[in-house]
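And then subunit A:
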Amino acid sequence: MTTTSTILVILFIILAPVIGGIISGGDRIISAKMQSRVGPPIVQPFYDVLKLMGKENLVVNRYHGDYMICFLIFTIVSGCLFFGGNNLLLVIFALIVAGVFLVLAAYCTNSPYALIGAERELLQMLAAEPMIILSAVGLYVVTGTFDVYGIANCQHIPIIYLPGVFIALTYVLTIKLRKSPFDLSTSHHAHQELVKGLTTEFAGPSLGLFEIAHWYETVLLLAMIFLFFGSYWILGIILAVIIYFIEILIDNINARIKWELMLISAWAVTLILGVGNLMILYFVFHI
Partner candidate 1 sequence: MFEEQEVKIIKKENLHSEVQTVIDDDYRLVQMCATKTDKGLDVDYTFDKEYKFLDLRVELPADKLELPSISGISFPAFLYENELHDLFGIKISGIAIDFAGKFYRKDEEAPFNNNTEIQEK
Partner candidate 2 sequence: MGYFAKSPWLLHYDGSSCNGCDIEVLACLMPKYDVERFGIINTGNPKHADVFLITGGINTQNIDVVKNIYNQMGEPKVVVAVGTCATSGHFFSECYNIIGGVDKVIPVDVYAPGCAAKPEMIIDAVVKGLGILEEKKKKMSPK
């Protein structure tokens, strides 16, 4: 580990929740504006989490909180691996492990809505994971390395070669960010058939952990978007912001769709845009 990577990892651990929280607060304000409301203050997510931490720790059994802690830790670790400049595939796998812990936490509570939520979360993972891993493959094809720093320092801009992969990634990012139309397993507002889906039984502190982990996850996913711009980091940041704005917009102009359409469309997008993009690179441009 070099000094830079150490600093970056530490910065990630400290700053990611701050940035994630502000992004989430901004999200709520922008959403509110789109609904012609005023919306909460930008630091509202922090109030929420602090409040949740102060609430009584209601549990159905004493284990689900433990799984939530594992979920948080593995989310942070995958972020650390990313900012520490490790292998991108391993980062994604660590993120998958984190996701599995979340699902297990929901399973552990053994409550009907949480169980259905867990199953839906699995469906979401089934829909989203292929494209996320494929985007790492795409980056590898263009830059010749799975190394995060290697990709970030590459001389050209990967997105020029990978527009299809990028769009497809943005598509499944909506699933990962739990945004409408893909907020099947749990949604920000519990006006859905599953009450709060897999978070139904998480109360107080464990829900707080979920929120914090989600902030880390958001930052990590946006950082993956950022990778598509190689060493042009300003462009990357701008585009990451724009992408997030687009996600908010999508969130606000769509009804929640059903799992079948989600699965089919996500796979279709992965196959057509993602794999198609790689095929074209390989067969037409011989990269």
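Miscellaneous remarks
Just so it is clear, a residue touches a chain if its C-beta (ideal position, glycine included) is under 8 Å from a C-beta of that chain, and two chains touch if they have at least 3 such contacts; residues count from 1.
These made the cut because all candidates are chains of the complex that A comes from, given by their letters.
If you're wondering where the values come from, they're calculated on a predicted model, not measured in any experiment.
Of the numbered candidates 1 or 2, 2 is the chain that subunit A touches in this complex.
Across the complex, candidate 2 is touched by residues 28, 32, 35-41, 44, 47-48, 50-51, 54-58, 189-191, 195-196, 199-204, 207 of subunit A.
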